[in-house]
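All protein chains but one are shown at their positions in the complex.
Chain naming follows the written order as A, B and C, and within any one chain the residues start at number 1.
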């Protein structure tokens, strides 16, 4: 497992464009926050769909890094998002991710997104990440034995 | 049908956060461009998934506005994206949207995304938008009644 | 809320083609079983993807009927399925559905599917149903007041 500190450091160094803040990371899960300001809004005074999608994608990425270690080239292969309720324009977005399946080359996870302080999700996402083959996986035990 | 100029003016006034540039808009279709710079990249020197998703979503929005008129509160209800190839880090993203179905309350469209100058798509998306009920649709006859 | 008996009776009368068996139905949830025999298998000795999709769709339909009452013309507008693990060829499929959002015209729910007796999901689905406007919804209280 990768610690919260390790993930944050990696992101700060390698991915400074990312606006999300990692709040929790554990094997097979993660919670991230996306601050909401003018750039995040769209007509109608609400958080734009792309911000929600980016936050869902980021939560998946963090949950996978938190499980298999720092593998920067792990990439999204698909993301499906359903928008459920209008997010508050003055609340951060909180995304909670659970990994449903961690295979050798693919990871699938789901993400529930909330306006901070509310328990009714504003969106729900399911995404798939491709994991490069060179990764040594934690459960493999003996890294020397890997092909 | 809404002209390219009308759509551009509306977006500049109401949605200045949007980075996409509308290149073509027609009934049931649209082409938009998303400039690619540092903010659009992710580890691995490629355009980030969220930029592709935002561009797909924007292309759908523009194609719908181009068909039913300026209806700002038309909102995304779902988006499914498949990432197909690594986008070039130094090319703009071009998204080409076709509306598959324009119903009374829902519109469904598909979007192919390309690195400019390449014909192999970097991503493909299918999205659904919800259309508010107060809209008078072009086929309803009286465009003057539309806001 | 609709009782298990009411839902079963409706399905037996109106939808005899359905092979799923309703095991539990509650407001905003449902559990259904799909018996697995020769017709459900595909090359590789496993339950075919379409059987899993049909079961996910059926679980969503039942959860919605269980919440808003018997509304036969409630129809699927989209379904997204991720296949996670190989189902056992000799176990029934159990699908557990939770409704994420019940709006006036759209319901969105998620479904986890299992080979009976296993706790690791074989598939996960998210679907959207369109609800006809003539429905009197439970939470509306006074049906006479509806438009």
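In the analysis below, a residue touches a chain if its C-beta (ideal position, glycine included) is under 8 Å from a C-beta of that chain, and two chains touch if they have at least 3 such contacts.
Nothing here was measured: the structure is a model prediction, and the numbers come from that model.
Enquirer: Missing chain touches which shown chains?
Expert: A, B, C
Enquirer: Taking the full complex into account, find the residue in B:31, B:67, B:80 or B:130 that is in contact with the omitted chain.
Expert: Missing-chain contact among the listed residues: B:80.
Enquirer: Which is it among C:2, C:31, C:77 or C:112 that touches the chain not included here?
Expert: Touching the chain that is not displayed is residue C:77.
Enquirer: For the chain that's not shown, point to the residue among A:17, A:77 or A:98 touching it.
Expert: Here the residue in touch with the unshown chain is A:77.
Enquirer: By the contact criterion defined above, which parts of subunit A meet the unshown chain? Give residue numbers in ascending order.
Expert: Residues in contact with the chain left out: 77-78, 80, 105-106, 128, 130.
Enquirer: Just checking the interface: what residues of subunit C touch the absent partner chain?
Expert: 14-15, 17, 38-39, 41-44, 48-50, 53-54, 57-58, 72-73, 75-83
Enquirer: Where does subunit B touch the missing chain, residue by residue?
Expert: 80, 82, 84-85, 100-101, 108, 110, 121, 124, 126, 128
Throughout what follows, only the chains that are shown with their structure count from here on.
Enquirer: Viewed as a graph of touching chains, is the assembly arranged as a line, ring, star, complete set, or other?
Expert: Graph shape here is complete: every pair of chains touches.
Enquirer: Taking each chain's centre as the mean of its CA atoms, which one is most distant from subunit C?
Expert: It is B whose centre lies farthest from that of subunit C.
Enquirer: Taking each chain's centre as the mean of its CA atoms, how far is subunit B from subunit C in angstrom?
Expert: 32
Enquirer: Quick one: report the Å distance separating subunit A from subunit C, using the average Cα coordinate of each chain.
Expert: Averaging C-alpha atoms per chain gives centres 28 Å apart.
Enquirer: If a residue has to touch 2 or more other chains to count, which residues of subunit B qualify?
Expert: Residues 77-78, 80 of subunit B each touch two or more of the other chains.
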